[in-house]
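A single protein chain has been omitted from the complex, and every remaining protein chain is retained in its original position.
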Amino acid sequence: MIIVMKPQAKQESIQRIKNIIESKGLDAHISAGKEVTIIGVVGDKTKLQDQNLEIFEDVEKIVAVTESYKLANKKFHPDPSIVKVGNVEIGGKTVVIMSGPCAIESKEQLLITAHAIKKAGAHILRGGAYKPRTSPYAFQGLEEEGLKFMKEAREETGLPVICEVTSLNAIEAAVKYVDMLQIGARNMQNFYLLKEAGKTGLPVLLKRGLSATIDEWLNASEYIISEGNPNVVLCERGIRTFETATRNTLDLSAVPVIKEKSHLPIIVDPSHATGVRAYVKPLSMGAIATGADGLMIETHPNPSCALSDGPQSLTFEQFEKLTQELRPLIEIMGKSL
Amino acid sequence: MIIVMKPQAKQESIQRIKNIIESKGLDAHISAGKEVTIIGVVGDKTKLQDQNLEIFEDVEKIVAVTESYKLANKKFHPDPSIVKVGNVEIGGKTVVIMSGPCAIESKEQLLITAHAIKKAGAHILRGGAYKPRTSPYAFQGLEEEGLKFMKEAREETGLPVICEVTSLNAIEAAVKYVDMLQIGARNMQNFYLLKEAGKTGLPVLLKRGLSATIDEWLNASEYIISEGNPNVVLCERGIRTFETATRNTLDLSAVPVIKEKSHLPIIVDPSHATGVRAYVKPLSMGAIATGADGLMIETHPNPSCALSDGPQSLTFEQFEKLTQELRPLIEIMGKSL
Amino acid sequence: MIIVMKPQAKQESIQRIKNIIESKGLDAHISAGKEVTIIGVVGDKTKLQDQNLEIFEDVEKIVAVTESYKLANKKFHPDPSIVKVGNVEIGGKTVVIMSGPCAIESKEQLLITAHAIKKAGAHILRGGAYKPRTSPYAFQGLEEEGLKFMKEAREETGLPVICEVTSLNAIEAAVKYVDMLQIGARNMQNFYLLKEAGKTGLPVLLKRGLSATIDEWLNASEYIISEGNPNVVLCERGIRTFETATRNTLDLSAVPVIKEKSHLPIIVDPSHATGVRAYVKPLSMGAIATGADGLMIETHPNPSCALSDGPQSLTFEQFEKLTQELRPLIEIMGKSL
Partner (left out) sequence: MIIVMKPQAKQESIQRIKNIIESKGLDAHISAGKEVTIIGVVGDKTKLQDQNLEIFEDVEKIVAVTESYKLANKKFHPDPSIVKVGNVEIGGKTVVIMSGPCAIESKEQLLITAHAIKKAGAHILRGGAYKPRTSPYAFQGLEEEGLKFMKEAREETGLPVICEVTSLNAIEAAVKYVDMLQIGARNMQNFYLLKEAGKTGLPVLLKRGLSATIDEWLNASEYIISEGNPNVVLCERGIRTFETATRNTLDLSAVPVIKEKSHLPIIVDPSHATGVRAYVKPLSMGAIATGADGLMIETHPNPSCALSDGPQSLTFEQFEKLTQELRPLIEIMGKSL
C-alpha cells in the first residue's frame, strides 16, 4: 500500500500517518520528493482495515499494490487448476463444450437436445430451470421440474449437467439433480448466493457480471473458494459497453488476463455475448485461439419457437457443423475436443 | 412491434411472417418500400412471446414500440406516486433526506448518528447491517444485531429506518425491525430478491444497478410492484463508465427521464456515486435542482475510522452545514425540507 | 512515480532499476515488503521519459503520482481563472449563457435568433458554420458565409460570437469574424487543431470528448495553453455510456472535479448531452446548482425545421421562460445572470 500525500503536505500530517501505521505494527517508508511525498507501507495491511487514511489531512490518495483476492491468485498458486465435473476435466487438455437450451421447456425438448449435442461432441449439458428475465412477464423457467429433466438427461446420455441457480431455494433443489451450479452474470455480486454455492462443494461456473472488472470477478470467485470450495470455473460472456451491434461486447482479452492473474479455468459463452447466431462460430474460433478452456453454446431443437434467447441458439445441425469446424483449431492449440 | 425485413426479402418470407402474426389473432400491416419492407404488428404482442421472428428467413430486426413495464409506467398511471415510510412522504412536497452510516458498527455509533442527523433535519435513518463487499475479507456487517440497533434508534428518535437486504434471510429478519427495505445496486437484477421484497408489502428503495439502463431499472421495479406492492422508490447512485475521477458517474439526467417515464419517486445518493466527500455537497445541490425527491447521504461520527466507505462520509457538523445550505434551494424548487 | 516490483522479484532486478533511476540523476527509495517491493522515484521524472521501466524484468507496474498537465493544474495556479470574451467574463460572478442554433442556416435565422436570445438574457451567440456530422450526406454547414453572418449578428446586437472550428482552414477564416473558437467533442484530441487554436490567442471553448477522461481533457487544454494562450473554457457535454434514454450521459460530477483539479472555468451543454428538449431545463438547473460557470443552450426560430439537432433546440419563448426560471437559482448561488 502506498500513500500519496498532497503537494505541500505539512510535516505533521506526514508524521501523523506514519504514527498510525507504526502503531499497528507496520513499517512506513517515506520518500520525500520535490513535489510530493509518498509513504510506502510494509507489512500486513489488513491491520489497517479500520483506518480510512484517505481522509486524513493532506492525503491525496491511496494506491493498492497487492490484489485483495488470495485463493484465486496465481501468485500463490502458480499451477493451473483443473476442475472436475463428473468425469469431465475443465482446465486440462480438453476444450470442454457445454451446450443445451437457454431455458428447459419440456422433457422431450431437453432429451432430444442432450442426445444431439452428445453426438456432436459436447461434454456437458446446460439448461435453465430458473431464468432471470428482465421483465416479470417473460417465461421464468420450470424450476424443480426442469431440474428433474436434467437428471433424466444425464441418466440417459451420461453427460454431466449444469444449471443456473438464482436463490438459496434453487441451490437446495439443484444439489439433488445436477453436477455443476452456474451463477449468472446478474448475480455475480450476489455474495450471499456465492457463499451458499461455495458451501455445496459442487463445481461452480461463475459468469462475469455485465459491468464487472476482472478484479471484481476474481474477488467474487474468492467468496466461493473461501467457503472451502476450490472448484470454480470462470465464464466470460460479454460486458456492457456503448456498442449495440452485439448484445454485449465479448471481452476475449479476459482470457489471457485471467490466465496471467489466476489459476482458475476460463470458458467463453459467445451465444449470450453476441445474441446473434451468425456470430457464434467466429467468436467460438476466436475464444479457442485465445486460449479458452471451453465454450458454452446454446442449442435448441427449434430455435424459432424457443421460449428464451431463440435468436442466438443453434440448430443441432449447425452445432454439429460447428464442432467439426472447431476440431482442426483445437488440435493446433495442442488440445482435443 | 415492428418487423423490418431484409432488402430483397422474398415475397414468401413476408407472407410467412404475416401468416404467423395473423394466426395468433393479431394484425399485420405491410409497408413495402423501395429498399425494405416493414411489417407493423397491431394487437396484444404477448401472444407472440413463443415466436422468435428475428430468426425467420429474410427478417432483419424487430423493433419494440411499447415498454415492457406496465405498473411502473407513467402512461398508465399519469399522477406521481407518493410512498409513505412511517409518517414520511416521499414524492410529495418534502425533499426527503435519508442519512446514516454505510455500515452499522455499534449501538453507540448508530444512536449518536440518529440523534445528530435528526437534529440536522434528516427524515429517515439509514444503516447497513448486511454489507455486500467486493472482497470476502472485508467487514460484512452485524446482521440481525445491527437491525435491532436500528429499531432502538427509531424508538429513541422517532425516525423511520431503512436497511439493505441481500437475501431472503435478511428480509425475514428486517421486516421485524425496519420501516423500509433497500435493494442495493448489485442486486437490482436479483429477481428472486425483488419478488420477496415485494411480498413483504414494506416500502422498497430500489437502487439502480451499476450497468442498468433506465428501462431495465423500471422493469426491475415491476418485479416488486407485480407482487402487489406499489411502494417503490428509485435511487440513482451512479453508473459504471470509463471515468475514474469519481467512483461511479452520477447520472442526474436519470431524474427527468424517470419523471417522464414513470410515476415512481426518485432520490439520489451522491455519496456512493462519487466516493469522495468533497463532491457530496455540489451533487446534492445538483440533484435537488434537477428535481429529485430526496437524497441519501452517508454520515459517521468519525469517518476516519468507519469500517466501510469512510472517505465519502460526512461528519455531523458537515452534514448539518449541508442541510442548511440546501434549504434555500429546496425553497425555490417549491418544496420544503 | 512509484515502481511496484513483482512478488519474488530478484535482488538484481531491483538493483538494475535503482541504477537506471540514479544514472538519470534521480533518487530511488526502496520499500521492501513481505510480499512486494516498491521503489519511489524522487526528482524530475521527465528525465526518465525514454525509459520504459514497465517492461524491465520483475517490474509489475508503474504508478503515476503527479498529473502530466501543469498549466491547467490548480496545484500550480490556485486562483480560478476568468476568461474574457469581448466584454463578457466567464468564471466570475456571472453565469454566462451561450445560445443560438446548432447550425447557421441563413442570415435571417441567425439575426432573429441573436436578437431573441439577447432579449432573454443570453451573453454570447453561438452558431455552427462547420458541422461535423456522422454522415457525409447530412448538411455540413455554410462555412465562411456563416461566419460573416455571425459577425453581422455581433454588430447588430453587441453579443460576442462563438463558432466551432474543425480544421486549420476554418480557424484561419474564423479569426476574422468571431470572438471565441470552439473545439468540438470529436476533435478534443485533434492535437494539431488544439495547437493551432492556441496560437490564435482567441479564447477557446474546449468540449469534452465523448470518451475522454477528465485527465485527458485537462491534458488537451494543456495543448492550447502551452501555445501561450491561457484563455481556455471547458465544456461538459455528456460522455458515452451504455444508457440510451439520453443521447449521452451528462456527467455533472465533472463540474466539482474540474473545480478541484483546475483553475479553468467550466460550462455545461445540456442540449447536446441529452438530445431531448424536455430535459434541457432540469439539467440546466442541475448544472448551475453544481457550480458551473455557464451554460450552452441551443435555440432555433423553428426547431421543427432546423437542419441540425432540431429535437433538442428550444423555441425563443421556451428559452426566455428558461432564463427566467434560472434566475432565482443563480441568485442563491451568489451569482447573477
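Per-chain residue numbering starts at 1, and chain names A, B and C are given in the order in which the chains are listed.
The criterion applied here is as follows: a residue touches a chain if its C-beta (ideal position, glycine included) is under 8 Å from a C-beta of that chain, and two chains touch if they have at least 3 such contacts.
No experiment lies behind these values; they were computed from the predicted model shown.
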| item | value |
| --- | --- |
| Which displayed chains the unshown chain touches | A, B, C |
| Given C:80, C:311 or C:328, the one touching the chain that is not displayed | C:311 |
| Touching the absent chain when the full complex is considered, from C:19, C:52 or C:336 | C:52 |
| Footprint left on subunit B by the chain that the document does not show | 2, 4, 7, 27, 29-36, 38, 40-44, 63, 65-66, 75, 240-242, 244 |
| Subunit A, residues in touch with the chain not shown (by the definition above) | 211, 213-215, 239, 241-246, 249-257, 259-261, 273-274, 278-279, 282-283, 285-291, 328-329, 332 |
| Residue ranges of subunit C at the interface with the undisplayed chain | 46, 49-56, 68-69, 130, 132-139, 166-170, 186-187, 189-193, 195, 209-211, 216, 219, 222-223, 226, 240, 277, 303-307, 310-311 |
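Just so we're on the same page, only the chains that are shown with their structure count from here on.
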| item | value |
| --- | --- |
| Distance between the centres, which are taken as Cα means, of subunit C and subunit B, whole angstrom | 31 |
| Subunit A-subunit C separation of Cα centroids, rounded to whole Å | 38 |
| Interface hub residues of subunit B, defined as touching at least two other chains | 211 |
